[in-house]
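Just dropping this structure here.
Other chains of the complex are left out, but the ones given are in their true place.
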Amino acid sequence: MIYFDSDYMEGAHPEVMHRLMKTNLEHTVGYGEDPYSAHARQLIREACQAPEALVQFLIGGTQTNATVIDALLLRHQGVLAAETAHINVHESGAVEHSGHKVLTLPSHGGKVAPDEVELYITTFYSDDTYPHMVAPGMLYITQPTELGSIYSLAELESLSDICHRHHIPLYLDGARLGYGLMAEGADFTLADIARLCDVFYIGGTKVGALFGEAVVAPHPERLPYFFELVKQHGALLAKGRLQGIQFETLFTDSLYQRIARHAVEQALRIRDAFVARGIRVAFPSPTNQQFFVLPNTLMDRMRQEVSFENWGPRGADETTVRFVTSWATTPEDVEHLIDLI
Amino acid sequence: MIYFDSDYMEGAHPEVMHRLMKTNLEHTVGYGEDPYSAHARQLIREACQAPEALVQFLIGGTQTNATVIDALLLRHQGVLAAETAHINVHESGAVEHSGHKVLTLPSHGGKVAPDEVELYITTFYSDDTYPHMVAPGMLYITQPTELGSIYSLAELESLSDICHRHHIPLYLDGARLGYGLMAEGADFTLADIARLCDVFYIGGTKVGALFGEAVVAPHPERLPYFFELVKQHGALLAKGRLQGIQFETLFTDSLYQRIARHAVEQALRIRDAFVARGIRVAFPSPTNQQFFVLPNTLMDRMRQEVSFENWGPRGADETTVRFVTSWATTPEDVEHLIDLI
């Protein structure tokens, strides 16, 4: 059996595990105040060219989104997001649990359109009854999106400009940020992200760590009392050094980028091979997630040897499916997969 | 330097790390539906003699308390707890974040008194204005308590009886449960806990794991929709097998108990040596946390070579301090410590 279900089906990249083993018996203080966490924060600041940035480690994506959104919004505000956004669909109402509404915008392959963001905000305030409505208090985007697409630098600049003209923060969910940075055609850097976003997170769970997400606020004053909220949300790890050690490893010798580049390369090999064999792409994606429309006969045959996800329900004749690569995907696995079609 | 600050200052017990390494490259499904988690749940059910129990893994203590309490209470209810309870003092308002009040009872060395629990409940309902007040909807206890003390089996039976006569669940926070089970004079077993409590958790973070807490509901119908709430609270780990592998290891060959017994033995050696040298015990504790009143001169001298916590502010002449042992505490460390006094 070969596996393309998702990018969180194994443990951690071997280098990460190696470092966790090596440091296992050391004594350090808890809650992220240890030297490993300090060093990891410093490496991330450097990678982001954001020397003053607040960097706080959390554990998982839903938790990170819920905590950051709770920290950024005032009580009467909601968060703008694509209707396909993870926070709107797959987080069991974690945003609402903290009292905030998700204000949905149309999804364009997983992305929001800058002009629709601006139209929402201006229409909102032009309505006489707006104090009776939930105010758009921030914009949430994912990069890459849930459908594998990426925002271009120009789109990010446009969204950032709109947010800042309207005095709302821009928050970028980077659960798979590495794969975006290393995507085919990507024209933005971590420093661009840090320059354009008020808060973002660098996903570890899906890019080589056992777990862990690094929240970055290039201007810390825009995320006040965040540590307290992290604790309140139950998101503070006692042995915080575990995140420090992992991110230190990932941000040493560009391991984070190398992991992502490898996975994207394998994903594009799969895409190209599938397309060459006449299989239809469901949503174009330059990242480590690839979506195809498979004839059911082919799909059923492949399932004998390959594990992958249905994306939506099985159709009458064909079904949309997802293949995902990661650091653990070997060229041999890809070869094998391609041979099957 | 030798370390007695707390029981979460190192990584994981070497056997746990060994198993994480060994399984690192395997593919499994996420969110705790993997075979390791299934096996760990089974081992825990057996250890608890609770064959039908729901066992759900979470990550840390504050998160676990907030999620379980949110799951057990109706919206108009609060949670009864000692005023020294972790949920009342050191969780940044996580219980209140989900909309519930902590209803405090006097602390007796960290414990609640059964008669005071019952008095609270009966007094509450005898007040005409009780619908204007927060109803006591569950009882929270810690075992061992934040002050190292333990409830006897008779006390647990009494609390369980009171709760059930008044139709409210009993929840036991077992962040350090192992140290309670192996405490000097402990007369209760995991099976007793499972028999007497509606929900409890077996703490991993402080007893040999990197992180992880196992919530156990011997009668699953008393904790409905818990998985959904775990997700909503951001407490669901993508790579859920990490908890499964750790708890499988801890509950194989009684590693959990062996870790705890070792730590308690070292703690009692410290206590006995300190007492023999005339140092006053601050709160009697049969577990891995020991509290002493140290003359400041001695304390300052010890600080040159030993790391430990002040418990409360420095006094004029003497200060209450805490020494904690764990699997990582060596007999040599203890020897060294004793030599210093």
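A and B label the chains in the order they appear, each numbered from 1.
One rule holds for everything that comes next: a residue touches a chain if its C-beta (ideal position, glycine included) is under 8 Å from a C-beta of that chain, and two chains touch if they have at least 3 such contacts.
Quick caveat: nothing in here was measured; it's all calculated off a predicted structure.
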item: Copy count of the single sequence across the entire complex, 2 present; value: 4
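Operating definition for what follows: only the chains that are shown with their structure count from here on.
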item: Interchain centroid distance [CA atoms averaged], chain A/chain B, Å; value: 33
item: Chain A residues touching chain B - in the complex, by the definition given at the top; value: 1, 3, 5-6, 8-12, 14, 17, 20-21, 23-30, 59-64, 66-67, 91-94, 97-98, 205-206, 210-211, 228-229, 231-239, 242, 307, 328
